[in-house]
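Only one protein chain is missing from this complex, and each of the others stays in its spot.
Letters A and B mark the chains in the order given here, with residues in each chain numbered from 1 onward.
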Amino acid sequence: MSADQASAAATAAPSSWDYAPAPESTDHVRLADSYGLFIDGEFTAPRDGARVATVNPALEEPLADVAVAGPADIDRAVESARAAQGRWARLAPVERSKFLYRIARLIQERTRELAVVETMDGGKPIKESRDIDVPLAAAHFFYYAGWADKLPYAFSGRDTRPHGVAAQIVPWNFPLLMAAWKLAPALACGNVAILKPAPTTPLTALLLAEICQEAELPPGVVSVLPGDGAAGASLVRHPGIDKVAFTGSTAVGRGIQAELAGRQRPLTLELGGKSANIVFEDAALDQAVEGIVNGIFFNQGHVCCAGSRLFVQESVADVVVEKLWRRMSLLNVGDPLDKNTDVGAINSAAQLARIETLVEAGETAGAQRRSIECELPSRGFWFPPTLFTGVSPAHRVAVDEIFGPVLSVLTFRTQEEAIEKANDSLYGLAAGIWTDKGSKAFEVAAALQAGVVWQNTYNRFDPTAAFGGFKESGFGREGGAAGLRPYVSVT
Amino acid sequence: MRLDVDKTYKLYIGGSFVRSESGRRDPVADHAGDHVANVPRASRKDVRDAVRIARKALPGWRQRTAYNRAQILYRLAEAIESRRDGFVAQAVRDRRISTRQARAELALAVDTVVYYAGWCDKLAGVLGGINPVAAPYLSFSVPEPTGVVAVVAPPEPGLLGLLTELVPVLAAGNVAVVGLSERWPLTGLDLAEAIGVSDVPAGVVGLLSGRTAEIAPALAAHRDVDALVDAGQDEALGGELGRLASASVTRVSRPPLGDYREDAYRLGLGRLEAVIEMKTAWHPVGA
Partner (left out) sequence: MTRRLPRVDRVGVDERAAMLGRRSIKGEAKQQGIRLAVSMIDLTTLEGSDTPGKVRAIAAKAMAPAPGHPDVPACAAVCVYPELVGAARAAVAGSDVRVASVATGFPAGQTPLDTRLDEARQAVALGADEVDMVISRRAYLTGDDARVVDEIEQIKDACGAAHLKVILETAELGSYDHVRHASMLAMDAGADFIKTSTGKASAGATPGVVLVMLEAIRDHVDRTGRVVGMKPAGGVSTSKQALHQLVLVRETLGTAWLTPERFRLGASSLLNDLLLQYAKATTGRYGRPEDFSKE
């Protein structure tokens, strides 16, 4: 073919230009066949726990066998933690600081491996685990490392004491990042920690345990005990625990709070949400649409602070929904290990069932459902990005946390109406405000009952910025100097 | 018999090792007065060049995230730690102190860099904040770097005093031009090698050896220097520097005399506060 012929062929637009599969390589990842519990600085077989396979939700294939903790294992872990705590707290603060810096640097060195494992174990797109989860986890350790020897400055010069042994239960949506959010401030303040990762996503926590070994962290300072809800409940109740931190569903959170009622055991809870993302007519609309998409489809909507209720001002509702729908149609749903995937797999069959139930409820209630067309793999757990319009505030899809890639769209006429509707929820974790007018952004921010308010952005996280909820989204903060407070008593 | 390849010591300006434009040099002696090496005798023109280059490097350094600056300073600590044996051997040889003492000093020096690295992304939270003004405005105050900071290094051997006065300046987001100790300049010029490999951008740190009585007044009198940290421990010279600085309202701070081996003397907020400016902003709240 001559250059001219090639030209003629090239002048017409191609019928398609797909990116071609771009899988992240996994051959440098060395997962063991089987992982023990991490207690007293070593991986050890469970005494009365069991072994459970952890599964890749995109393929429904097992990745490794993981020991889960039984009561005797929990006893052992608490005992070793208590034994280690005194010495850890008495270390010169700069030494504690340097341990945490080491962990941060080791996480940075192993970024690629951790990102791949996080994606395989949990189903989130590799571009998220690589660009967000792992770097932020390293950043949290790095940030809190610098507080370890500066604590008086965080407490206006008052004296503080660590609580002792912290039980920390983290969920499956950001396994490594939530582990970092919990461990870093606890250790910086002189506590030791027993981390219980979620049953479906134990692997990166176990790799973090390997990192703790490589950092020569004294045995017992960090323990990692994979386990189920029952293990978590025993851990929380255990008499040797001095502090409990839980991130997960509101239902379980209430249960823990009830369990600990009357006991003098400090508790922080980071629970669910049904956050309002409010788009005013004077917003930069194209960027607002990006923010809406990021707010609900990031991590498949498996985000406690997901912007799952879109409130769009009626005067621009049609334009915004049209732009949003077109934008949603561009989302690449599929193999989480493909670098071009935007939306990955649902974490488990159980979660998929919950999403499907709630979506059905939405349709039954009369809201209009649209799901994008996408080719979904035959194996694995998947749900296409979905939009509900014609949603009323009383609909279940407007009230209940779906924890999936499902957005409910409601409208409002005035600023007061938007605020009232946004606040009309038992939850109060986050909110988004889209307007070009600064004074409005600040006024609405002040009026919203949400612990985190994003103005002209969404889902931004930083170790220096405190995060946490109002109302039934929980209490206590993670991030910033405020994130140290739950881990000390102030004298 | 093997001949050593002796190092030619040079000034560190703009990320490069350069001779003094004056071509002059001074000998440096060890504890017993025996000759060790020659160092460049920095001139006023060298000072002028270093300040100009620092000023150009300032926007890039300031605009980096605090986290990025923290990582760079932590890496500087890594680079110094990995050169520990070299610094220790030099200290033992030139100062006739014990290996144990030299190691202890170096450990404190590295830990001091680590300490101040950890301040980069905490300063705004501790020094700044929201001002609850009595009117419908959001008002906040944030600490910003003062800019180009001249540092008169303490007349001490070793890295401990030098790093204690230099690193807080960088941690607060400033760039620095340092007049090294006249008597003990070699470790300072060697520090430049560690700085060079640590991702510290070229121009952010300038290190000048030579005569304090020539370098310090040139820095103090330079109108494009925003602040002067006088750790030179010379009262008479200090007075002169203060008067020269006043002509352009250059902020002058003089750390009180103390022992660099004491944590309470080395660490804290004071050296950071001396090189920041608070900026306050207001915005109405109300649609």
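Convention: contacts are C-beta pairs under 8 Å (C-beta built on N, C-alpha and C of every residue); 3 or more make two chains touch, one makes a residue touch a chain.
Not measured: the values here are computed from a predicted model.
Chemist: The chain left out here touches which displayed chains?
Modeler: A
Chemist: Which of these, A:Glu210, A:Glu259, A:Asp400 or A:Asp436, touches the one chain of the complex that we don't see?
Modeler: A:Asp436
Chemist: Which one touches the absent chain: A:Arg51, A:Arg82, A:Arg112 or A:Lys339?
Modeler: A:Lys339
Chemist: Quick one: which of A:Pro21, A:Gly86 or A:Gly366 touches the chain that's been left out?
Modeler: A:Pro21
Chemist: Out of A:Asp75, A:Glu259 or A:Asp282, which touches the unshown chain?
Modeler: Of these options, the touching residue for the absent chain is A:Asp282.
Chemist: Can you list, in ascending order, the subunit A residues touching the missing chain?
Modeler: Residues 1-4, 6-22, 127, 131, 282-287, 290-291, 330, 339-340, 436, 456-457 of subunit A touch the chain absent from view.
Operating definition for what follows: only the chains that are shown with their structure count from here on.
Chemist: How big is the gap, in whole Å, between where the Cα atoms of subunit A centre and where those of subunit B centre?
Modeler: Centre-to-centre distance between subunit A and subunit B: 41 Å.
Chemist: List the residues on subunit A that touch subunit B in their complex, please.
Modeler: Subunit A residues touching subunit B: 94, 97-98, 101, 139, 142-143, 145-147, 149-150, 153-154, 415, 437-440, 442-444, 446, 463-464, 480-481.
Chemist: Okay, in this complex, where on subunit B does subunit A touch?
Modeler: 66-67, 70-71, 74, 111, 114-115, 117-122, 124-126, 138, 267, 269, 283-287
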